[in-house]
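One protein chain is absent from this view; the other protein chains keep their places.
Going by the order they are written in, the chains are A, B and C; count residues from 1 in each one.
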Amino acid sequence: MTDITIHYSYIIIIILLAIGLYGMLGKRNLIKKCIGLTIFQTAIFLFFIEGGLKDGGTVPVIDPSLGVEAINYINPLPHVMILTAIVVSTATTGVAMALLLKIYRKYNSLEEDVIMERMKE
Amino acid sequence: MVTTSYMPLAAILISLVAIIFIIALSKKPNLREAVTILAAIGKLAIILSMLPAVLDSRYPALNLIDLAPGIQFALKVDEAGMIFALLASALWLVTSFYSIGYMRKLDEKRQTRFYASFALCLSSTIGIAFSANLFTFYIFFEVLTIATYPLVTHEGTEEALKAGRKYLAYLLTGGVVLLAAIVYTYQITGTLDFQAGGILSTDTLPFQIAILFSLFVVGFGFKSAIMPLHSWLPSAMVAPTPVSALLHAVAVVKAGVFGMIRAVGFILGPETINSLGLSGILSIAAGITIIVASLLAFHQDNLKLRLAYSTIGHLSYIILGVSLLSQAGWTGGVMHMFNHGVMKITLFLCAGAIFVAHRYTNISQLNGIGRKMPITMAAFTIASLGLAGIPPIAGFVSKFLIVQGTMDNEQFVYAAVILLSGLLNAGYFFPIVYRAFFKKPASGGGVKEAPYLMLIPIVVTGALSLLLGIFPNAIFNLYDLASSVAQLVMGGL
Amino acid sequence: MIEHLPALIPVSLILFAFLAGFLRLVNPRLSRYSAILGALTAFVFSIVVTIDVLKNGSISYHFGNWPPPYGIEFVLDTLTCFMVLVITGIGSTLLMFPTKPGFMIDEQQQSPLYTLVLLLLTGLCGMVLSGDLFNVYVFMEISSLTTFALVSLGGPKAAVASFRYLIMASIGACCYLLGLGFIFFTVGSVNMADVLQLLPAVYDSPSIIGGALLMITGLGLKMALFPFHTWLPDAHSYAPPIVAALLAAVQIETSAYIAIRLLLNVFTPALMSDLLPITQIIGWLGAAGIIFGSVMAIAQTNFKRMLAYSTVAQVGFVTLGLGLANPLGMVGGILHILAHALMKSCLFLVAGSISHHSGITNIQDFQGLGRRMPWTMAAFTVAALSMIGIPPTAGFFSKWYLLLGSLDNNNWVFLVVILASTLLNAIYFFRLIEKIYSPGDAQVEAGTQSKDLPKNMLVPIIILAVAILLMGAVSVWLVNNLLMPVVGGL
Partner (left out) sequence: MVPFIQLFGLYVIFHGHYSPGGGFQGGVLLATSIIVHRLCMGYKESYAKFPPQRAYMIGAIGMFLFVLTALTPVFFGGAFLDFSFLPIPRLEPAELRYYGILIAEIWIGIAVFGSLLVIFDKLTERRGG
């Protein structure tokens, strides 16, 4: 159990993932599902960022004092990947919101079971 | 020795081309009928032109495109293929005349679809006859099943649809089992081409051969209506008579038997089968089918149903002949394929004529029909005599050879089976003949024959069965073809 | 100019997507033609590229001239060309199907359908072409975003279905990303070719297995593999027909292709099967999917839902081929992608035209359609026969290779499953064919003379039907040149 403290960040990520998944699948309200989705995505981004960390590394911008060896810079690649992933998650949330808008206008309710009956007729 | 020639392809394509014309001329019936007849004559001519080449074993063959690595879409005309093709195309010519009369008289609706699918069936039957490997064989085999579906459900009544559903269920399962067999053979041997004497190399394990054999037998069993798998045939009798005449007496059912011949003779090969004694199983199954089918035929009141059961019986004749693995048995079996086709089609045509002229379908109504329709009933008698195996008519020749085949291998049991079934055939055909000629007709009225267009085909087929009985080598020198097939396959044994 | 073609395929699609977008404001007819033009140019480009690849081996195209491990890289081998041809070909045929706005989609104003469709095609081409795992993720997201929007065009009910689809697909995509993270942090690179070399050294570490599993489940979600297929039937049945056709034919198959690409290039089957039998699991899931999909399809009454369930079954075929992990099985799976794309798009278009032409969506009242719409029904019969696997059509050939593949593995259960599926398909398709061609009630006979679909609706359907028939002959050439060199190595 000793090294549990080193990996505390992993534990947080797992908790966040669990919350996100529960939010998406468990909740009835559609908006809550969207929130769950975003939590889930952010948890993954956290995982990427955390993966790239080196203790003692500074911001990955070359400044003359530190020289060029990679050891003292944190790995920039996950950050770049996450940049795109954030773009993707905003776009998904944007589309999700538009869909919800359309559903709300037609069935003026966001509870999934209410919508289901309304859909039946 | 193989010579490349485009004849076999032409034989198949001629009726495909006819389909296009038939659909195009759907509004003008006479022209449409003319196209069918022209196509039939053309097909027969092409096949006859190939006959001499096949006789001195110069097989016209053709490799078109390759469908999968190592397998081509290939055609090859050998003796067995030639016999089957001759049978199918000759009888197609006869039946197309007949169906024109039949359709016109009963003014059936949707005749274009009828003729188009008829032509498609024929092109796939010839395809089956001429295919050089199992892959091409399977393609035409499935096309035949699909092409006959609209014919079986031609009436459109609920009963026809149910029959069609049953028909498809049986034959598609057969097709699926066959596909398993083909894939397995390809995996074991790596090639699918038919070679007389079989392609299975000696080192294949016995259990593999057993599995393969059972898959092939079941796969073809559906189509050739061996006992447990036969019930689609009687229910498909709901189709109009020309359909049941050509398809269920000749094309569809014979394709199944032809497949069996190909499998036993050209894929599995007599030596391998004999080494495991599998042929015994096949002959037992055939024997049982003969007896049970003839017994069932006894108490069928509907004329067409009785003919259907007798067809099931006679198909097993051919399978029995083939499974005896003796030279004479093979020749008899292959010849019976032709003779039975000719005789059975005469019976079906007569049944259709009776239905058209007097709307009688059951045997009980046939009292004194002989006086009303003398020519039809005369042909009926000749054909039923032939089926029973009475000397002058074609049936006797092939039955005699099969019995001789049983003698060669000392399987007296099967000799007894065949002779017994001869009696049974007589048992269920003669009451009809007796009722027709010696009973007083219920309703009066003079001679009222079916229209000429239907009468001529009946006379032709009747005469043909008589002719083939007297000199089997007559027009198509059937005997030489059959004996060379037997010689080729059984060469080893 | 030639060596830039790989990049030009997606880029040309984007350009035309915007062009269609602008033109839509000007005049709807123009936007449709520009969309078709866009898809066709992409198709021409992919043909040129395929010829080029055939001549001198696979091209690898670096974006911005950065060498592979760092820069994004498009890898084009024969398998990729096969997929790009399928996507752009099917895309352009489907675009020809006229969806005059408000005609099938109840959108009042102009619907940006064509821009979305072209963007979807860009996403899919990108996914197929890219040789870089993260790049695959980006293009995957582009394609799925456009799919959500396209599905929701089909009216309010479709919006709910599309939302559920969004949730499931995003979970899938995130799983893929997570798996990618695992791989990246252990191996240090994302480029496929790189990962291939680096992996064997470290492949027994748990994170690699975890990563691989996550990525496969993510893709499983995207391609509606058996246990994750729940969103598919609603999404496909409520979506407008051209969208449903596009989705079923191409979008599902591309994620299946990525799974194949992963198995082939990244986690070689040898590595997979001994450590963690992923290939076996996928194979079994595929088999279960086939049976489940076909049985459910039989139970459906709505025509489009029936087709949706049969898509679940057909995806099972592809995964089955994947699960076999031997050359013949793989070839069968990939060939099935093309066959299924042709068949399913033709069937969905027919479904769309029936519902437009005579408002029938329920199977029961298909009575006597054969009389009223002869040509459409002829195309339907060809597609149905090919779904069942009757020889001359495309469906048979992919089944042939799958059967051979399963026999090589002596896997008799798969053999039985494939054969059983032929019968199951036969049941639910012949049920329809029987109804269509049976005269049934007199009203149909007398009433309607056969007024078939307007010309421009018929053309794409007929093209697809003819393609199904021709594919039989072409399949050998496809297998020998395009598929074997890549798959042969297994």
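For the reader, a short list of remarks on this structure follows.
One rule holds in what follows: a residue touches a chain if its C-beta (ideal position, glycine included) is under 8 Å from a C-beta of that chain, and two chains touch if they have at least 3 such contacts.
Nothing here was measured: the structure is a model prediction, and the numbers come from that model.
Displayed chains that the missing chain touches over the full complex: A, C (touch as defined at the top). Contact with the chain not shown here comes from a single listed residue; of A:A18, A:V87 or A:M116, that residue is A:V87.
The chain not displayed touches chain C at residues 4, 7-8, 11, 14-15, 18, 21-22, 61-65. By the touch criterion stated above, the residues of chain A touching the omitted chain are 59, 61-62, 83, 87, 90, 94, 97-98, 101, 105.
Quick note on the criterion: only the chains that are shown with their structure count from here on.
On a Cα centroid basis, the chain most remote from chain B in this structure is A.
Among the chains in view, C has its Cα centre nearest the centre of the complete protein Cα set.
Between chain A and chain B, the centres computed from C-alpha atoms are 70 Å apart.
One inter-chain figure worth recording: chain A and chain C are separated by 29 Å, centre to centre, where each centre is the mean of the chain's CA atoms.
One inter-chain figure worth recording: chain B and chain C are separated by 44 Å, centre to centre, where each centre is the mean of the chain's CA atoms. Touching chain A in their complex are the following residues of chain C: 134, 137-138, 141, 145, 148-149, 152, 156-157, 159-160, 162-163, 166-167, 170-171, 173-174, 177-178, 181, 184-185, 190. On the side of chain A, the complex with chain C involves touching residues 21, 24, 30, 33, 37, 40-41, 44, 47-48, 51, 77-78, 81, 84-85, 88, 91-92, 95-96, 98-100, 102-103, 105-107, 115, 119.
Residue ranges on chain B touching chain C, taken from their complex, read 65-69, 109-110, 138-139, 142-143, 146, 150, 153, 156, 161, 164-165, 168, 172-173, 176-177, 179-180, 183-184, 186-187.
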